[in-house]
Each structure stands twice: as structure tokens, then as C-alpha cells.
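The complex is shown incomplete by one protein chain, all other protein chains being positioned as in the whole.
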Amino acid sequence: MPYYFSFRSIYPYLGDLAAAAQATLLLSVLAIVLSVAIGSGVALMRRSDSRLLRFTGGLYVEVMRNTPLLVILYIVYFALPQLGLRMSPFNSALIGLTLNSAGYMAEIIRAGLVAVPPGQFEAAASQGFTRVQLYRHIVLPQVFRTIYAPLGNQFIAVILASSLASAVAVEEVASWMQTVGSSSFRFFETFVIAAVVYLVLCQIVNLGRIAIGRWLFRQPEAYR
Amino acid sequence: MTDTVLKFDHVVKRFGDRTILDGVSTTVQAGEIVCFIGPSGTGKSTLLRCVNGLETIEGGNILFEGKAVQAKQRSIIDVRRRIGMIFQHFNLYPHLTALENVMLAPVVVHGEDRKTVEERARGLFEKVRLSHRINAYPAQMSGGEQQRVAIARALATNPHILLFDEPTSALDPETVGEVLAVMRDLAVEGRTMLVVTHEIRFAADVGTRMVFLDGGKIVEEGNPREMLAAPKSERAKRFLSTISNAAH
Partner (left out) sequence: MSAQLLTYMPLLLKAALVTIWLSWLALLIGAVGGTLIALARMSTFLPLRLLALLFTEFFRSIPILIVLFFVFFGMPLVFGIDLSPFTATTVALALHASSTMSEVIRAGLESVGKGQWEAARAAGMTYWQMMRHVIVPQALRVILPPSVGVYIATLKESSLASIIGYVELTKTGLLIRETMGSSFVPLLLLALIYFLINYGISLGGAALERRFHVNTRLMTAGAGQ
């Protein structure tokens, strides 16, 4: 039996698609924001004077880099209710995705911190900056420049990874593709549409990153 | 009677089992320009870095304006706010313009009013002859220009003493002169300066005292011209002759 394309048969499901795309986007944006926060903490732990903190930070990064996201999502999904914490599938997936992304984010931020020359810390120290002033005015602006591009890549990685949330009952784009595909037998069409949604989201992030970067760093490109 | 700004009292510094400073004692009065010379690796820079606590000391004492410098204590921040330091590699903040580099510490660290600071900063740029470069970024400037900005940055907080850590060693030969010229002006103003340098000529012309360090100890110190003309110790004699041979 030959297969006839029929995007028309998908029309009734487009409303759900909008909601699904929104869920994908929201999940990814929140995960990125939260994982920047946690990743910064872990990166600072890895530069701490305390051996225990350094070890813990390193262990966290290695565990997250070497364990499948899907397994982490399942653990959060099944463990939290068992520990008495009831939450929506969305929030549970958000936690899993954030924990995972924070592992990579910590490495990105650490690389950014390492790229700040020791002379910067010395110059600031010689001028009597406190630790907070030093990070706020001298280190962070420089780290931000270094991690700006990798941050964009991580954003895209998180958008793609958020598709796994479908396995823990979040209604986002991948789960839209599967439910609509199996109820309408239109898997090719749903695949094409889902792929386009992801491609568009990724391209928006990508082009947005480049455009904003041009505006933010109007001043000389290479300053070292 | 002059005021004692800085007093080194049997300062000992070790890196692992290597002793870098082996009981250094000397005193710096207000208005003095003390030039530290000696073979590389003898702890001249380290001595300078101990003054504002960038290095910790293992023995002895450093008194700045009568109080012991303790690198690990919170009080070190107050010491640093009264000291200006100029580094071999400038260490300008690359994400800020020259003007912003100079203004950052007075505004952020000392909580001064932006307007006042900017006015003073512009004056400093005039002094280091860089008024035309205030909006340039460090990456857009030559080494000599960057070092002059670094001097302006150190002056911006009205320090009681200036520490120069080999300020011309990383410069192209043609820009060394412009930095030394600025330092000469500062000397004329009567600022207290500690200078680690290989520029023997500068030390002789501008310095009020020359200190020759070797093997972590002060081997000889005195009037720069007299020392240059007739070093008392054998080691200083040997060092000065290699230096002047290399200069010709």
C-alpha cells in the first residue's frame, strides 16, 4: 500500500502542537537559567581551597557527564514522590534536565574562569578589591565573554535533550509527535513537523546568539 | 626627621624548600626612591609582592606605616588600598577602556563620586601623556601606552607608596623611554617609590638609593651613583659589569 502524504490530516492537532512547542521552549529556557546558577556554584566549588568541595564538585560533573539523562529523569520522576515530594511531570523533568545541564555548564564556566589570567586577580588584589567586587567587576565580565558562544551551544543541546521529557509524561514536541503519529498513523508528517519545530527553535537560538553577541561585543573582537 | 613608610625586618620567604628571601632588612622613608637591582631569581620581585601581601612571608616582619602587613588577614585590604602597584605585564582589565581602567577602583573600592573621579582621571591621563587614548581598549594600545595607563590606574587612588615590578621588562625597546619619562616625573613630585628594575641608568639618575640583592640577601645598598662608580662588594662589582657590558 503506497503512502500518501497528507498534512491536512494533521490540522486538528496543530493547536496541541503550539502548546507542546511552548512546553519545550519553557522547559529549555528554565533549565538553562537554573543550570547556569547551579553550574556556577559547582564551578566555584571546583576552584575552592577546600579539598572536599573540589572533590564534590568534580564528582558531580563526572556523574552528570557519564550518566544518561533519561536515567536521571527517571530517578527524579520516581524518587521524589517516594520521598514525599509530589510534583508535576513538567517540574520533575525540569529538575532532571537542570541537574544534567548543570554538569556541562559547570565545565563551561570553569573553562571561562581558567581563561582569566592570574594577573587580573593580582591587579585587583593590589587595588584592594574585596572578593565580591573582584568577581562582580573584573572576573564575571571577562568570563561572560569567554563562555558566551559555548553557552549558546549548551542552550541548543538542552532544547534537543528536553525531548526526553516525553518519557516522563511531559507533553512537549516529541511526545506530540508520538501521540499524534500513533493516533493518526501520520508518522512521516508528524516527524517533519516536529523536526521543523526543533530546527526553528535551534536556529532562533543560534542566530539570536550571533546577533546579540555582535551588539554586546561591538568593541574590539579579540582583546588579548 | 622624615617619616618611615615601610620597614622590612628580617623578612624570610620560602617556596617549598627553596629560600627566596633570607632575612632582608631595610627601611624606606617618605619621598625615597629605592631601586632594587640584582641577578634574576634573587627575590627582588618577591620582596615587592610581600609588601602588599600578594605573597606571604615565613619569617620576620613587614611594617607598613607602623603596622604589620599580614597577607592572610582581612586588614590586608586596607593596606592594599594605600599602595599602588605597577606590574611587568601591565595587567590592565581587558574588558574596560583606558579611562574605565583608571576609574574602576576609586569608584568601586573607595566609593568615590564618579564625576570627581573622572575629572581626576583625566588629569592623570594628561600626566602620563595619553589624553588622546582614554577611550581605547588595552588590546588597541602598545605596551608602553598600556604601562602608562597602568601607572595612571595606580595613581588614581592616591597611594602613599608606588611599587614598580620590572615596569619596562616586557616592553619593546622603543617604548621603554616613554614609561621611564613618566616615572621620572613622579620622582620629581616627591613620591615614595620602590622600583625593581634592570634599567641601571634610570636607577642612577632617579633613584635616591640603590639596593643590590643576591641570593635572597641585601649584599650592598647606598647612593646609586656612588655604588655604580665604586661597588664595595665583589658580587655587586661583577653584576654591574655584566649589566653595563650588555648595555653597550
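When the chains are written out, they are named A and B in that same order, and each has its own residue count from 1.
Quick note on the criterion: contacts are C-beta pairs under 8 Å (C-beta built on N, C-alpha and C of every residue); 3 or more make two chains touch, one makes a residue touch a chain.
The shown structure was predicted, so the numbers you read here are calculated from the model rather than taken from an experiment.
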Left-out chain, listing which of the shown chains it touches: A
Candidate in contact with the missing chain, chosen from A:Ile10, A:Leu30 or A:Ile75: A:Ile75
Touch residues of chain A, complete complex, unshown partner: 1, 3, 62-72, 74-75, 78-79, 82, 100-101, 103-104, 107-108, 150, 153-154, 156-158, 160-161, 163-164, 166-167, 173-174, 177-178, 181-182, 185, 187-188, 191, 194-195, 198-199, 202-203
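Here, only the chains that are shown with their structure count from here on.
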Chain A residues within the chain B interface of the complex: 117, 119-120, 122-123, 125-130, 133, 137-138, 141-142, 145, 219-220, 222-224
Footprint of chain A on chain B - complex, ascending: 52-54, 77-78, 80-81, 83-85, 87, 89, 91-95, 104-105, 108-109, 137-140, 153, 157, 163
